[in-house]
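All protein chains but one are shown at their positions in the complex.
In order of appearance the chains are A and B, and numbering begins at 1 in each one.
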Amino acid sequence: MTKNKFLLLVLFAALASLFITAKVYAQDPAPTPASATVPSDNEVNLVAKKLYCPVCPNTPLDVCETQACKDWRAQIRDQLASGWTEKEVMDYFVTQYGERVLAEPERGGFTSLVWMLPLLIVALGLVFVGLVLKSWRASRLSRPLVQTESQTGTGIPKQILDKIEAEIRKVD
Amino acid sequence: MIPDIGLIALIIAFGLSVYATLLSVNGGMSKRPDWVASARNAIVAVFALLTISVLSVVYSLNALDFSQAYVADVSSRAMSPFLRITALWGGQQGSVLFWAWLMAGFVAVVVIRKWDADRELMPYVMFVAMLTTTFFVGVVVFITNPFTKMWLVPGAQDLVIAIFQPLNGQQYIPADGSGLNPLLRHFGMIGHPPTTYLGFTGFVIPFSFAIAALMKNDTSSDQWIRTVRRWTLVAWIFLSIGLILGGRWAYDVLGWGGFWGWDPVENAMLMPWLTGTAFLHSVMMTEKRGMLKKWNILLIILTYSLSLFGTFITRTGVIGSVHAFSKTALGPAFLIFISITFLGAMTLLMMRWSSLKAEHELESLFSREAAFVLQNMLFLAITIAVLWGTVFPLITELFTNTKITVGPPYFKKVTGPMFLALITLMGITPMLAWRRQAVNKLLSRLAVPLSGALIMAVARALINPKSPAISLFSIAMVTFVTISILAEFWRGTQIRMSTRGENPFTALIKLVINNRRRFGGYIIHLGVIMIALGFIGDAFYKQETQGTLSAGESLTIGEYSLRFDGLEGYMGSDGREIVEASTVLFKDGQQVKVLKPRRDYFVVQQQPVSIAGVYSTAGEDVYILLVGWESISNQSSTFKIYVNPLINWVWIGGFVLALGVLIGTWSQARGRSEATYSLKNQPEDGAVPAPAAAPSIGD
Partner (left out) sequence: MTEINPEPVDQTTPVEPAPNRIWSTTGRLVVVFLVVGLIALLAWGLVQAEKTPLEEGMAPDFTLTSFDGRTYTLSDLRGNVVIINFWASWCPPCREEAAYLERTWRKYKDKGVIFIGVDYADAEKPALAYIDEFDITYFNGPDLGTRISQSYNIKGVPETYYVAKDGTLRGNHIGPLFEPELDNRIDELLSEPYTK
């Protein structure tokens, strides 16, 4: 029993570590400071990736091909060239076009709810699963025959097997 | 003339649908088999009539009958006959008619087949299925009718769209139609709606059976679950293929180098797929162990409602749309129908709750039952997380009056780990026995796959030391599952070889053929792993670069370099202007392929389409976009290159998925999958024998 519990804990820890590594991975690498020279397309795209086109539906700013988006990317390039940090560029976009221009809602305020609920769901889910499984174990009838994975030929005469089978069926 | 026939057939079909709906349930409750038989005939007639209706629309599309508003909207002279026919589902009205037709077809098949085993349930099954069909046909008749014409009415600013001539109206027949949106003229978008609708409508059948069982209050028998097993699998594979085709379209046509963007419309399709997959597995629990009956019904109700919800979101633009949608009653109609059916079904479930007796007993937390419960919980958690992320912008707008976007970062971070957990379970569960798994046996079975997984992860880390931990974990899990599944094939083949002296090839074939359900399942899982591989490549190992080149210059990314040779502009067929770049791709200095990425501009629709030049191998795609150019004569152009590792495994996985379903649904002799409670007898014909038997997924 203790060994099982231990293994369960290990599995749970593994699952939990998944979330943790996900969160760690999710933290973006520190943005490279804007260079004094003209930023490359890739540098612009790094910032544009985190933004959505303000006027096209569900299109990230780095892939949008409309003239408006090209203008915006040019604007980002200018801002980066003037020494703006990524955060400053993104804040500017939010002021100009509203919060929907961010691909990822800000962590503070009302929008933090979007992150909290899934954690809550998973926690509740695990609790629920635990409770359900526990109650199933508690209600277990003492079965005439326990079939385990390592069952070999049992050496029980067929009539008794048949009788047992009939009784199992009768239980319902 | 032809459109009129189509319209009349449609209207009669509606009437007969209502008739069938009412008569079937009345016949069932009043025990009038003659009524039920009449309803059955009506159902077949509905399908026949809708077929006439569909054919008339197809005819008009192909014959370019521009007096029809729908034809003028989606068809055009420049389109090939094939495209014109597929334009049936290219617009709102046609696609709802198409859906209704498929739905009616499925119900017709259900009532035509032999139903001796389900005689008691059938009237109620017909009722629920026809209720859905009637709704869809009703929407087609009253809200989005494909037989409308265009009228010029003095004083009105725009054309009036109506079936019947308005006062003083004159019919307007344009010289040419607008044509199908150029973005949709791709095999992915041609195949995506039919397969998706087949998936959605397919799930209505198990739903109907579940509700029928509840209505009949005959929940001690699980026969309906066996009856619907094949339906569920077929619906599931169609929905899966629909998702994959949608992804393929996005990849080929939308030009952002990816195939899944967590867009609300994509999520709308994903959610019923998730609950549908959970349902597929939980019915196995009910079949084998009589457990999870209530949960099953809950899952199929959710799948049904989420399918309708998906359509609702897609067609009404409630979430995430900037475009104006013409005001139709489609939105309210769907919302009301979804609410009524969901609440009604849930109420019924609540009423029958206590009578859904189940033999819930768990011997050990290390058992297949426990794993299944965990798996189902994960599927549901992912579904809720996706639903939450999809509707959250709406909630924020309601409470703070600000519009926000919940984009891929949220979905990836939240669902990624859960999907990973599911994959892990996929590898472990076949090793778990029903009831109780001896832990030492489990560990010995785990040894080989886990070591393989560890080796792969370490190898990956050595090749690419910057790999984030979670990517290594993902690779490890994928390897783990692959090895553990292949081990099942290996073990079974080995046994056949030793007990029957067959050669490896014959042993393998016979093994699969004699255990279709089980090995079909394994093959499906292998397909899922391949698709997961594609997602892993996309999430962690993608590279991109962008740069402007003059003729002769090269852009480098990783081991590839792209040399730009020149730009050319010309007119294409079907009225598009094309600007095409000639480029050559090199890998490690060796020329690999000549690629011609281009930008098409469809003048009439004012729609630009980007067509990438792609170099595909099993390991990765090099995806090249022509992003901009100064002017054609100037010859300086901007290119974007994506290197997408492992992406082709998504499409390969799709085929494997289909193969697995084919094998799994191919009828096995009835006796084998039956008796839930019989002890494992000695095998009669050389199936994997009991002593060293791996516990089976689906014997």
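We adopt the following convention: a contact is a pair of C-beta atoms (placed from the backbone, for glycine too) under 8 Å apart; a residue touches a chain by one contact, two chains touch by 3 or more.
Keep in mind that what you see is a predicted model, and the values were worked out from it rather than measured.
Among the residues B:M29, B:A78 or B:L394, only B:L394 touches the chain that is left out of the figure. Across B:I112, B:L343, B:I455 or B:V603, the single residue that touches the chain missing here is B:L343. Only one residue from B:P332, B:G566 or B:G619 touches the chain missing from this view: B:P332. Mapped onto chain A, the interface with the missing chain covers residues 54-55, 66-68, 71-72, 74-75, 78, 94-99, 128, 131-132, 135-136, 138-139, 141-148, 150-151, 154, 156, 160, 164, 167-168, 170-172. Contacts to the hidden chain, counted on chain B, fall at residues 312, 316-319, 321, 323-325, 327, 331-332, 335, 338-339, 342-343, 346, 350, 353-354, 357-361, 391, 394-395, 397-398, 403.
Basically, only the chains that are shown with their structure count from here on.
Taken in their complex, chain A has these residues touching chain B: 3-4, 7-8, 14-15, 18-19, 21-26, 40-42, 45, 52, 55-60, 63, 65, 70, 98-105, 110-111, 113-115, 117-118, 121-122, 125-126, 128-129, 132-133, 135-137, 139-141, 143, 145-153, 161, 165, 168-169, 171-172.
Note for the complex: chain B touches chain A at residues 220, 255-257, 261, 263-264, 290, 320-323, 357, 359-366, 369-370, 373-374, 377-378, 380-381, 384-385, 388-389, 392-393, 395-396, 399-400, 402-410, 413-414, 416-418, 420-421, 424, 433-439, 441, 468-471, 473, 544-548, 608, 610, 627-628, 638, 640, 677-680, 690-691, 695.
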